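With one protein chain removed, the remaining protein chains of the complex are shown where they sit.
Order of writing sets the labels: A and B. Residues in every chain begin at 1.
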Amino acid sequence: MHAHAAASAIPYTVEPRPDTGLYNARLGIWLFLASEVMLFGALFSSYILLRVGAPEWPQRQLSIPLGTLNTFVLILSSISVVMAWLSLKRKDFGRFKLWQGATVLLALLFITVKSFEYHDKFTHYFVQTRDGQTYTGHLEGNPFNLKLSRLQALPTPPAEIVFHPDAPAGSHAGAAHPEPLKLKLADLVKLEAFGPWRSTFYAIYFVLTGLHALHVLGGILVLGYFWGPGSRMWFTEPERFTNRIEVAGLYWHFVELVWIFLFPTLYLL
Amino acid sequence: MQEFIIKWLHLPPLASEHGAEVDRLLFYVHLLMVVLFVGWSAFFLYTLWRYRQRRSPGADVVGVRGHLSSYLEVGVAGVEALLLIGLAVPIWARTASAGNFPKPEDSTVIWTIGRQFNWIARYPGPDGVFGRGDVKFVSQQNPLGMDPEDPAGKDDIVVESSEVVVPVGKPVIAYVSSLDVIHGFAVKPLRVSYDAIPGLSNPTWFTPTKEGNFLITCSQLCGNGHSSMRGLLRVVKPAEYEEYLKSKAPVSAGPVSYE
Partner (left out) sequence: MEQASHAAGHAPPGFWRRYIFSTDHKVVGIQYGLTALVFLFIGYGLIALMRWQLAYPGQPIPLFGKLLLAVLGPDMADKGIMSPDLYNSFGAMHGTIMVFLAIVPLAAGAFGNYLVPLQIGAPDMAFPRLNMMSYWAYFCGGVVMLVSFFIPGGAAKSGWTSYSPLSTVADQTHLVDGQTLWLIGMVFLITSSLLGSINIITTVMQLRAKGLGWMRLPFFVWAQLVTAFILLLAFPPLEAAGVLQLCDNLLGTSFFLPSGLVVGGQPLPVSGGGSPLLWQHLFWFLAHPEVYVLILPAMGIVAEVLANNTRKPLFGYKSLVYSAMAIGFISFLVWAHHMYLTGMGTKISTFFQTTTMLISIPSVIILTTLMLTLWGGSIRFNTPMLFALAFLPMFGIGGLTGLPLGFSATDIQLHDTYYVIGHFHYVVAPGTIFALFAGIYYWYPKVTGRMMNEFWGKVHFALSLVFMNLVFMPMFIQGLEGMHRRMYDGGATYAAGPDVSYGLTLALKLNVGISHASWLLGAAQVPFILNFFWSLFRGKRVESDNPWQATTLEWATPTPPPHGNFLEEPVVYRDPYDYCPDASGRDFRPQHEPDGPRPASPHRPGPGVTPLPHPA
């Protein structure tokens, strides 16, 4: 190794390079998003292929109100990230804190709603009896993701389970709810929650939304960091900090965009 | 010609009609390859000798003049296009595309179904119709899960001994499928090869021209028995074929395995 290290500051970390008009991180994030597009693109294509190949495809399985709510939440959050960035451009650090905080809170709200939706699925059951009867509905006490095998494995397996079937499809809300059924454990051949194993629809639903939720969580970490400890950089290197907020914002817009595709494909179509 | 191709390319002796075309294409492509390779190798070796440093101490910076290279490249492209349009596509259209299949009534229609690790052959029986099936009927006696209620299935013949028998000189339409994982139904001397994919049944057709026992190779990795998943395609005289079917005809209703 030579004793004297050469000048090694990496150019264009803050100011854009004239001929490309980009600073490094900005190009970097665009490339990253390109690969993300390929990732979700592949999953969407899989969705289409599976759906085209399926004899019948379950529809309207998900709560449209909750989905709509989450859509609004994300749209709001993508406004607030922009505002956060603009306030930095306007050198208004206080405002930035507010908007950035708002974004993080909205993101958390999104995750909360989503987890409720998931929870509903894992407490909603499909059962099949020996004589080929099938029901969908809830179990007494709303157990989470119960499995037939696990029930049978219990030291003292319950002789029978109390099952509340769903109201028949199409019947409006007020309609009389069907009577709870008492099903003998011995008669059951299948009992499973509406998890990803239920059908290819649920499989692709959980994978797509799950992967998206992971992106949201990642966003919460990044945005939260720049809201909290990371924001100290504002006082040392304001330009670079502003750039970081912009880059994080670009990422967040992508996450939001993905949801804009997910919502109709999974909830409405 | 055919003989020469087979000798030169070390191909298995041909035993099917369409195989001749496959071989011809193989031959032309390899001809192109050899010409290109020998030609370029000659150029290559000469250049290395002619322009080694001792013999040409100073490089001629411009090097090759003229458009020779472009002509060469266009040439290669041209020949490839020729082979593609002239042979490859038509052959595939004749042998693989649904449009050009022979009529079922004047051909032998069978199912060849892969399973870890042997082959199941299925014949429609006298009525020439295959019965319905469903997983829920699957059992040791009924590996294909054929519907006992379906009359069409009553006379179907199912042979589980990795033996497929077809008459010579008449088109065979084989529906290739699988029960578990992906297998490959390959009969080299007949230039037949098709993936056996669970959930699909791919039709392929060929006309055996020689009698004999031809090995069925499983061409797709299918587990630890892959290398030993060997079947036999017996091409026999039509009369013998009829005999065979009679001997295998189900005695009771519903398919039974004869092993």
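Annotations
The definition used in the following text is that a contact is a pair of C-beta atoms (placed from the backbone, for glycine too) under 8 Å apart; a residue touches a chain by one contact, two chains touch by 3 or more.
Remember, it's a predicted structure, so these values are computed and weren't measured experimentally.
Contact with the omitted chain, checked across A:123, A:142, A:199 or A:265, is made by A:199. In the full complex, chain A touches the omitted chain through residues 1-2, 4-13, 17, 20, 22-25, 27-29, 31-32, 34-36, 38-43, 46, 49-50, 53-54, 195-200, 203-204, 207, 211, 240, 243-244, 247. Chain B residues in contact with the hidden partner, per the touch definition given at the top, are 9-13, 15, 21-22, 25-26, 29-30, 32-33, 36-37, 40-41, 43-44, 47-48, 51-54, 56-64, 69, 72-73, 76-77, 80-81, 83-84, 87-89, 91-93, 95-99, 115-116, 134-136, 138, 140, 143, 145, 179-182, 184, 186, 188-189, 191-195, 197-200, 202, 210, 212-215, 217-228, 230, 232.
Everything below uses one rule, namely that only the chains that are shown with their structure count from here on.
Centre-to-centre, using mean CA coordinates, chain A is 46 Å away from chain B.
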